[in-house]
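One protein chain is absent from this view; the other protein chains keep their places.
Chain IDs A, B and C follow the sequence of writing; residue 1 opens each chain.
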Amino acid sequence: MERLNQKTKMTASIIACIALVVLLVLSYTNTGTTSMLRSVLQLGSIYALAAASMNLLNGFTGLFSLGHAGFMAIGAYTYAVLTIPVNKKANVYYLYGVADSLANVALPNWLGLIIGGIAAAIIAALIGAAVLRLKSDYFAIATLGLAEIVRICVASSPMARITNGSLGLKNIPGFTNIGFIPAYFVPFIVVAICLVIMFLLINCSYGRAFKAIREDEIAAEAMGINLARHKQMSFIISSFFAGIAGALLAMFLGAIQSTTFPLMLTYNILLIVVIGGMGSLSGSIISAFLVIAAKEWWLRFLDVEQYIGDWQVPLLRTGFRMVVFSVILMVVVLFWRQGIMGQKEFSWDGVYNFFRRLKTKFRGKNTKAAAEGGNANE
Amino acid sequence: MKKISLLLVLLLVFSVFAFGCGESGDDSAANADATGISVEGTTIHIGVFEPTTGENGGGGMQEVLGARYANQLYGTVEINGTTYDIVLDEVDNQSDKAAAVTAANQLISKGVVAVLGSYGSGVSIAAGETFMNAQVPAVGCSCTNPQVTLGNDFYFRACFLDPFQGTVMANYAITEGYTTAAVISQNGDDYSTGLATYFKNAFQELGGTVVADVTYQTNESDFNALLTSIKAENPDCIFCPSSIVTATLILPQMTANGIQAQVLAGDTWENAAIISNDAVGVAFSTFFDETDESNAVAAEFVNGFKEYLNSNPQNITWNANTDTVAAVSALGYDAYMAVYHALEALNGTDIETINSVAIRDALVNVSFDGVTGAISFDENGDAIKDTAYIKTVTEDSLATQSFQFVRTQSVADL
Amino acid sequence: MSNQNVLRVCDATMQFGGVVAVNNLNLEVNKGEIIGLIGPNGAGKTTAFNVITGVYAPTNGAVELNGERIVENHPQGKMRELYNGENLGKYNDVKVLTPDRITKLGVARTFQNIRLFKNLTVFDNVLIAKHMNMKGNIFSDVFRINRKEEDRMKAETLELLRILGLEEHKDDIATSLPYGKQRHLEIARALATKPSLLLLDEPAAGMNPQESDDLMKFVGRIRNDFDLSILMIEHHMQVIMGICDRIYVLDYGTLIAEGTPAEIQNNPKVIEAYLGVDE
Partner (left out) sequence: MTNFLQYILAGISIGSIYALIAIGYTMVYGILRLINFAHGDIFMMAAYFMIFAMVDFMIPWYISMFIMIIATIVLGVLIEKIAYKPLRTAPRMSIMISAIGVSYLLQNLATYLFSALPKQYPSIPILNTTVHFGEASTSLVTILTPIICVGCVFGLLALVKYTKVGMAMRAVSKDFETAQLMGIQINNIISLTFVIGCGLAAVGSILYFTPRPSVFPLAGSLPGLKCFVAAVFGGIGSIPGAVVGGFVVGMCETFMKAVGLSEFSDVFTFVLLIIVLMFRPTGLFGEKMAEKV
């Protein structure tokens, strides 16, 4: 493993950032045919946040939770209920009417976003005390039950005047310009801020404590780490970001329903986490974009019957895309267990060494010995 | 230190580019405002935005068939001396809202100038904003929720609405002499819950009593306990707006539980999949009747469409293994025809390029005889309809695999 | 050497259902001592460790650290009928600190089957042990408000690794170390919690005579350098006899002998129960 010096890394980082930004701007200014790209990027970033927050719990703290959709639902509904403009409430709650206490409430969307996250965190704090004592599989099923409870309660009739019951909410304010920053970039900025916080978290002392719990609970406890408190913390933080991701999803969709947050959503996010690598935030981010782009965009052609001349390409018809997608997932799970990144985070050293290895491979057998000699010197 | 500086650089760069693109961004937005999406070359792309997988995959596919058939018949249009080919771009919204938005964007990025669909209101509501922002008109087929078109100038629809349908069924129940009703609806489903509420309100207003109001979960398949509690109340009729899947589950269980009450339902039940011994006697409202002789357009459509279905075994599979014409197929056809007539209306205008905004403006004034009756749109973009077709399943239906038309019902009949 | 008492185990009994793993154990560790705990396999040595460190609550009995009760229990629930040990009624409080609190009070341990944080680096393994004494909360930590604290922890860790001769391995993944080094690392990690009492569970297991000799010297050194009292379980008799001030012998959960190495070596009970069988 060869290391690059600090200056090279810095330059590389700056260049990468600028490249990223330029790409984003290009995707923005080019209207018309790139709108698909734009929505995939936005949705991808939201899923990246959701996956990263799940990874914090599943990959970093070793708590196998299946309740993510529930916390996203809490965030999304809290955001939606608090921010729907007052003059549109009558239109939204057209059947049941709106609860009196909410009739004149319309918070600015940034505040709603934060409250959405906090609401999810509060529920997590309440529930966590009870379910975090459970061992792995039991914890998974308890959180799964939790998500189902949230989903059903949100759509139930006693909640109708708040959540509009089964009818769902619409006219949810979307992304708006922040000063000179156009609305299109808002999700990226919010997600970037959240991800930076998460990166800071996993690299600080508390983050290390989480990893210690994942590696060996008993040893972690023997090192003076309070298991209950740290698990609770991880659960709350993960739920907070899940709530934010849910609220962003509500902003992106503009309309939500309890069925927007089924168990399948949790599974989808889990699969993103697995493909990216359990225990790698950068892996989750990369795989979120890849999976969303593949599922929503690149593989779409599989759903449409195609003809080459008169010959109909076999198998291609409605539903085939999802079959191919799930087969790809299985292949990843079975043969590429580490996912894209394993437990490593993105680093320039990693990229550099990856390309070096590639180069060595391509050079073929003749130079292999020489390359090995070079390695030995390191 | 490294991380902090990285973060700073990131923020700095973000703000710098945000400055830079402020103006250019506005420019492009302004462009979009004027014309939406324009047709390039001589091919007009029309998007088909339907669920072909997921909960509503079955019904969605039948609508796609209707649209495909219409496209087969009316595949070209002549506007100001140029002949344009009309091509359908189909996309699956998976009966899922999150997928619906990207699916809608997929269509926009393919450059469609109009969209047909969807089956199920939830996905239509979710995608409505995308179509509106892209200035592309959409014509809903069987999305009956009022929210679809409300406040969206680019969404039209070819069918009637839930408040109308719920009221119609309440009227029907009262005219048939029923005074007590039980209502079964699906938790989390806007169609089922909305329709049930409209029915309840109207039924009570007309002097009936709702004696039981129960709900079930998505994908639930055991209804014995629910039906037992309904049976205890002994209602005259049971209103059960639900998906086809639920219908096929709940009907046999009603028989098994010995429930004699009249079963009423909404438009979704018009699907050959529900026809069975247990379904005999149910009544539901729908948009269209294939045996309606009074409508020549419909008669022609029915013959042609049956032929189309039988031309390919896969079509029959998609149509629940029969060649009965589903109402949603007729709506798919009508939605296509609405766009087609709007395109025709552009002929003779001094338009240089065909664009989505012009099509939208033309749609506002479209008026034609469709398969499901005369179609023109009101200020919300909803087709003006005043009657629903009540259909039932009889012993004959079992052999013919088709529904029997009972009568038309309108709100004013009482 | 002062005779100040560090650890006292009082009448501790640990019963799993009907099986008595530790029976009425009394044990003392004084400041600066190295105490050996020996006995045949399954004698209940590790269980005794688990009682002291709070992993198990004893069925009956108490544990005192520096004169303060950290663990006390009496038979409860179903155990009330199953319990067949002595000293019923002597301990009436129920106080069981969790392992992390006991570690904070200055008791550190290693494990029989090495329990390192396998996929983390050597440096991180030790750094994690510093977490419990960190000043500040999660917000100041995440947003790097108390960088000094973080720098202090890292400096201390580095210093510790240097003292223990693991500095060159600091960026290696824990499991990539050779077996002996992993044992060293586990001890280093325990030392990073700044304990006053160190419990070592078979530190020389699987080592050859040369390695165990080194380990013995190492244990003696850290006792002096870190001002520790040490309680160790060990099977290597050279190690035990060469280093321990006093030795306790367990057999079938019961204490059968205690005394200086010389006394133990000549104790007929021990020879019968343990040495006679083993060697």
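Everything that follows uses one rule, which is that contacts are C-beta pairs under 8 Å (C-beta built on N, C-alpha and C of every residue); 3 or more make two chains touch, one makes a residue touch a chain.
Not measured: the values here are computed from a predicted model.
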{"item": "Contacting the left-out chain in the complete assembly, out of A:Ala140, A:Ala212, A:Met251 or A:Ile340", "value": "A:Ala140"}
{"item": "Chain not shown: contacting residue from C:Tyr91, C:Phe111 or C:Tyr248", "value": "C:Phe111"}
{"item": "Residue among A:Ile118, A:Ile162, A:Leu263 or A:Ala294 touching the omitted chain", "value": "A:Leu263"}
{"item": "Touching the absent chain when the full complex is considered, from B:Ser192, B:Thr248 or B:Gln409", "value": "B:Thr248"}
{"item": "Candidate in contact with the missing chain, chosen from C:Thr46, C:Asn125, C:Thr193 or C:Ser212", "value": "C:Thr46"}
{"item": "Interface with the undisplayed chain - residues on chain B", "value": "52-58, 61, 187, 214-226, 228-229, 231-232, 244-245, 248-249, 252-253, 256-258, 271, 273, 276, 317-318, 320"}
{"item": "Positions on chain A where the hidden chain makes contact", "value": "58, 64, 130-131, 133-138, 140-142, 144-146, 148-149, 152-153, 156-157, 218, 263, 267, 270-271, 274, 278, 317-320, 322-323, 325-327, 329-330, 333-334, 337"}
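Definition applied: only the chains that are shown with their structure count from here on.
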{"item": "Topology of the chain contact graph, where touching chains are joined (line, ring, star, complete, other)", "value": "line"}
{"item": "Farthest-lying chain, centroid of Cα atoms versus that of chain C", "value": "B"}
{"item": "Closest chain to global C-alpha mean, per-chain Cα centroids", "value": "A"}
{"item": "Separation of chain A from chain B, taking each centre as the mean of its C-alpha atoms, in whole Å", "value": "32"}
{"item": "Centroid distance [mean C-alpha coordinates] between chain C and chain B, Å", "value": "70"}
{"item": "Chain A, residues touching no fewer than two other chains", "value": "200"}
{"item": "For chain C, residues that touch 2 or more chains besides their own", "value": "144"}
{"item": "Contact set on chain A toward chain B in their complex", "value": "6, 9-10, 13-14, 17-18, 21-22, 24-25, 28-40, 43, 88, 91-92, 94-96, 151-152, 155-157, 165-168, 170-171, 174, 180-182, 184-185, 189, 192, 196, 199-200, 203, 249, 252-260, 262, 265, 292, 296-297, 300, 303-304, 317-319, 321-322"}
{"item": "Partner chain A, residues of chain B touching it in the complex", "value": "2-3, 5-7, 9-10, 13-22, 24-25, 28-29, 31-32, 37, 52-53, 57, 61, 90-92, 94, 96-99, 101-103, 105-106, 108-111, 122, 125-126, 128-130, 134, 145-147, 150-151, 185-190, 192-194, 197-198, 215, 217-218, 314"}
{"item": "Footprint of chain A on chain C - complex, ascending", "value": "53, 55, 98-101, 103-104, 108-109, 111, 115-120, 124, 127-134, 138, 141-144, 150, 153, 189-190, 193"}
